[in-house]
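With one protein chain held back, the other chains of the complex are shown just where they sit.
Labels for the chains are A, B and C, by order of writing; each one numbers its residues from 1.
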Amino acid sequence: MIKVGIVGISGYSGYKVISLLLKHPDVRVTYISANSTQGRLDAIWPQFRGQSDLFCETYDLVKAKDLCDVIFLALPHTISMQITPDLLRAGKRVIDLSGDYRLRPASKYQQWYGAVHSDPRNLSRAVYGLPEIFRAKLSKAKLVTNPGCYPTAAILALAPLVSIHSQIVASMIIDAKSGVTGAGKKANVDLIFGEVNENFKAYKVFKHQHAPEIEQYLSHLAEGEVGVTFVAHLLPVNCGILETIYVHLKKRISLEKIHALYQQFYKTEPFVRVYPLGEQPELKNVVGTNFCDLGLTMNPKGQLLVITSVIDNLIKGAAGQAIQNMNIMYGFDEQAGLK
Amino acid sequence: MIKVGIVGISGYSGYKVISLLLKHPDVRVTYISANSTQGRLDAIWPQFRGQSDLFCETYDLVKAKDLCDVIFLALPHTISMQITPDLLRAGKRVIDLSGDYRLRPASKYQQWYGAVHSDPRNLSRAVYGLPEIFRAKLSKAKLVTNPGCYPTAAILALAPLVSIHSQIVASMIIDAKSGVTGAGKKANVDLIFGEVNENFKAYKVFKHQHAPEIEQYLSHLAEGEVGVTFVAHLLPVNCGILETIYVHLKKRISLEKIHALYQQFYKTEPFVRVYPLGEQPELKNVVGTNFCDLGLTMNPKGQLLVITSVIDNLIKGAAGQAIQNMNIMYGFDEQAGLK
Amino acid sequence: MIKVGIVGISGYSGYKVISLLLKHPDVRVTYISANSTQGRLDAIWPQFRGQSDLFCETYDLVKAKDLCDVIFLALPHTISMQITPDLLRAGKRVIDLSGDYRLRPASKYQQWYGAVHSDPRNLSRAVYGLPEIFRAKLSKAKLVTNPGCYPTAAILALAPLVSIHSQIVASMIIDAKSGVTGAGKKANVDLIFGEVNENFKAYKVFKHQHAPEIEQYLSHLAEGEVGVTFVAHLLPVNCGILETIYVHLKKRISLEKIHALYQQFYKTEPFVRVYPLGEQPELKNVVGTNFCDLGLTMNPKGQLLVITSVIDNLIKGAAGQAIQNMNIMYGFDEQAGLK
Partner (left out) sequence: MIKVGIVGISGYSGYKVISLLLKHPDVRVTYISANSTQGRLDAIWPQFRGQSDLFCETYDLVKAKDLCDVIFLALPHTISMQITPDLLRAGKRVIDLSGDYRLRPASKYQQWYGAVHSDPRNLSRAVYGLPEIFRAKLSKAKLVTNPGCYPTAAILALAPLVSIHSQIVASMIIDAKSGVTGAGKKANVDLIFGEVNENFKAYKVFKHQHAPEIEQYLSHLAEGEVGVTFVAHLLPVNCGILETIYVHLKKRISLEKIHALYQQFYKTEPFVRVYPLGEQPELKNVVGTNFCDLGLTMNPKGQLLVITSVIDNLIKGAAGQAIQNMNIMYGFDEQAGLK
C-alpha cells in the first residue's frame, strides 16, 4: 500500500486520476490539491459524495513531501516544471501528465510550448511513460512524463511498422479526431456547448505541440529521423480519440504480413488490441477503458496502409496510462485499478 | 424600406436578429455594434462571409441616431436601460430583447435582477412584445420589451385558459426545459461542452427571473393575481424549449371543450399551432421557425390538464418575435422575414 | 462463487448486466444466451474483445439449468414469463429485468402491457427488487422482479414522504426525463440519431406502463391508495433519468424537517444520497454508478415540495439494481461489483 498525492484535481485529467486511484487496491490517496479551488472533494466533484472525505488544499510542498510516496501532476504545462524539482530532490517519484517533460532538447519545448524550460536537468532524466515501448525503464524511473493523448494513439499505431520496417515507409499522415475533454475544463467561449455541439473543425493545423512529440518518439523507435503530417480535429463527444493514419509504402507488403507483425508486437500487451482484418475499431469500444484498439486496412493497389487507432483520451490518453505507469514503477499488477 | 440597427451582435440573440434581418424584404441593416468585439461582421460570424459587408463598432449614440429608424438591443440586462432613454428621446423606436423593461414596478426588477432600475419612467411605457396578446398596442409602441423565452412558451400555452377560465384553475406547474443557447454565448465553465453534454439538471429552482414575468402577464390576462410554479432545466441541445405544464382544475371540463377554446383563441394567429388531440409537439417541429406549437392532454380523471408548449428559444423566444414585433410596428406583413 | 447465466445479452440491459458480472468477485458467468444473435460475446459486443471467451447461444432450458445457480432475464416483456416457470420449477433463482412480474393482479398487467399473463401463479410470489424497501424479503426470494427505471427513481424519491406522511400529500406530479437507452436497442426509426438528437418530446402521456407500477408500490408503502401523475420525456443523452417531482402538501412542513426525514430514512443505504439543501443532483453525478441522488426544494409559500431524483437508467434503473438484488439474495457484500 503506497501513499499517493494528486496535484491539480479540478481538471478532467485530475478527476480521472483520482476516480481510478480511489478504487485501486494497492494505494491510499493521502493528499489532493488544486490552485483554482479548495474544499471537500465531493463539493468540487459531487460524483464523489459519500465516497471520500478527502479535502483539497492549495499546493504545499511540505505536505506533499510528508504525506506521499508518489505524486501525480495533472497541471497545465509550465506549472509542472516549477513543482517537480523540489519533489524529486525530496526523493519523491513524480508522474507528470503535462507536456513539460516530453520534448527534448529544451529549445524544442520552447519552440512548441512558447515558454523557456526552467528545469532542463530533469528533462533529460524523464522517462516517457508509454509502457508498451519503455516498460523496462519505467520500473526504476523517478520522473515519468506521461504521453500526450494524440501521441499515445499515434505511436502505438505506428510502433510495430516503424520499429521494424521504417525504411519502407514513404510518408505518414495522421488525421486525428478528439473528444472535447482533451481541451481541458476551462472557461473558454470556443468550448461552450453552443459552439462545439453539431460542429466539427480542424484546429492548430501544423501548429500542434503533439506533432513533434510523435516525431521524437517514432524517430527513437526507427533509429533515424521520422517525420509525420498531423492534423487534429475537435469531435462533439466528451471522450475518445480516433486517428486515421495513412502510410504510403515504398514497396508492397501484404496486409496479412503487416497484421501478423502487429499481432506479434502486441501479443503480450494487456492494453493493446489488434483487430482481425475486416473489422474497424470504434470509440465506444474503448471509452471508459485503458485499451488502445487498432484496425488495419490496405488499399486495393497494396501501397497505402490505413491504420485506425482509438483510445479514451482521459484514460489510455492520460489518467489510465499514468496509473499503468505507477503500477510498473511499484511492481504492482500492471492492470491493477484498470480492469 | 426602414433603416435598422442592432446593438449587441456578438451573442446568440444578436446573431439571430441579424441573420433574419439580412433576409427581410422591407428593411436595410444600417448599423451594428457590440462592446466585446469589433470588426467585419463576417470575421465575428464567419457564417456571413460573402453575404454582408457590415462592420461592427463600439456603440455610439450619434451614429445609432443618424443611421437608424429602429434599434434592436440584444444586450445583457442592466445595459439596455442605459442606452434606451437617449434613443427614445431622439425619437427612435427601440425593441429590447433583454429583461430590463419586463417587470413592474421597478422594485420587482430590483428583487429579481439584483440591480436598481435606472429608467423607471420608460418602464411604464414599454409594451410587452407578445403579439398574440398585445398586438393592438404594438403598432404605436415606441419601446417594445421583447418577452423572455420561457415566458413566451408559458404564456402562449396558458393564455386561452387564463383569459377565459381563470376561476377554474386551481394551480399551474411549469416544468421547463431549454437548450443551451438560452444561457447566452459566454465563457462560463458550467456551459462548456464537457459539462453540458450527456448531462441534465434543474437550475435556479424558485429563483428564476422568468417566473415573476410569467405571473405578471398571466395576472394581467386573468384580471387578478395568478401564481405559477416554475422550474427550469438545461437540455443538451443547441436550440429549443419544451414546457410541460400541469394545470389542476377546480371542476371537470372536457378536453374537447378546452381544445376547441384553444383553436378558437389562436384561429387567426400565424405563429401558434394547436395540435389535434392525441398528438404531441416536439422540439424538431419548431426549431428554426417562429412557431409556438401546443399539445393538450387530460388525465383520465378529467381534473388535470397537461399542456406541452414548444418554441425555438432564439426565434419565437427572442429574435423572431422581435422581428414579428417590428413588422407590426411598421405595418409590414406580420410574417415578413419569418417564413 | 456462484454460477450465473444471462438470457438476453443483445440489448443494453443485458450488456450492462454482463459488464458488471464479469468484474464481480463472487460470481462466474457460465451461460449467456440471446435469440436475435449468436456467436462469440466479443463479436456481439466488441468492447469485450480480449476480456472474455463466452459464447452466446439460443436459449436452451437444459443448459440453463445445468450450468447456473441464478439466471438474469434481460428480455422483452411477455418473453420472461414464458421462461421463468421452468427455471423456478428446476429450483433455480431468477432475477427478471422485464415488466412481466411487476404489476398485480394479472388483469392489471393485461391492461397496461396488452397481453394475457401466462404465469399468474408466480406473479404473486415475485419480490419487487427495490432493496431500500424490500430488502428483508429479497434474501429468500426465488423470483425477483427488478423494478422499472422510472419507478426506481420515483419510488426512492417519494418513499420517505409516503411511508410516514402519506396523509399530508395532496397530489404528486412526476415529470420524468430519460436517456435513449431506456427504449432498448432496436431498429426503430423513431430512435435513430437524426430523430432524437437536437430533439426533445413527451411520449405515451397517461399511457405509460410505469405509472401503475409507481402507484402500486407507493400505495403499498402508504398502506392506502396513492395516485400519481406521470409524464415521460425522451432526452438526447445515452444514459440517465432525472425526475422532477412536484408534491402539493395539505399543510406546511418545513423543508428542514423533510430533509431530516429523508436523511434518516436513507442513513444506512449505500446507494441513495440525499443532497444538502441548496444543491441539485445532475445526471453526470450518477451516470456510470448505482446511485440514486435526491435533491429537495420547497416553494416560498411552503406548500409545494420539489424533489429531483437522478439515476443511471441502465445501472440503478436496471442492471446494477439487479446485481444489488443478487448480492442480497446470496449474502454477498451488497456493494460487491458495484463500486
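In this section, contacts are C-beta pairs under 8 Å (C-beta built on N, C-alpha and C of every residue); 3 or more make two chains touch, one makes a residue touch a chain.
Remember, it's a predicted structure, so these values are computed and weren't measured experimentally.
For the full complex, can you list every visible chain touched by the one that's not shown?
Per the touch rule above, the missing chain touches A, B, C.
One chain is left out of this view; which of C:S19, C:S52 or C:N197 touches it in the full complex?
For the chain that is not drawn, the touching residue is C:N197.
Determine which one of A:A90, A:V306 or A:A336 touches the chain that has been left out.
A:V306
For the chain left out of this view, which of A:L20, A:L283, A:I323 or A:L338 touches it?
A:L283
Since one chain isn't shown, list which residues of chain C touch it in the complete complex.
Against the missing chain, chain C presents residues 12, 180-181, 185-189, 191-198, 236-238.
Footprint of the hidden chain on chain B, which residues?
On the chain B side, contact with the omitted chain comes from 23, 46-47, 49-50, 198, 273, 275, 279, 281-282, 284-286, 288-289, 291, 293, 339.
Touching the absent chain: which residues on chain A qualify?
171, 173, 175, 177, 195, 197-203, 205-206, 229, 231, 233, 235-240, 242, 244, 246, 248, 280-284, 287, 295, 297, 299-300, 304, 306, 308
Just so we're on the same page, only the chains that are shown with their structure count from here on.
Name the chain with the Cα centroid closest to the overall protein Cα centroid.
Chain nearest the centroid of all protein C-alpha atoms: C.
Could you grab the centroid distance between chain A and chain C? Build each centroid from C-alpha atoms only and quote it in angstrom.
That pair's centroid distance is 37 Å.
Among the residues of chain C, pick out those that touch two or more other chains and give their numbers.
In chain C, residues 198, 281-282, 284 touch at least two other chains, as defined above.
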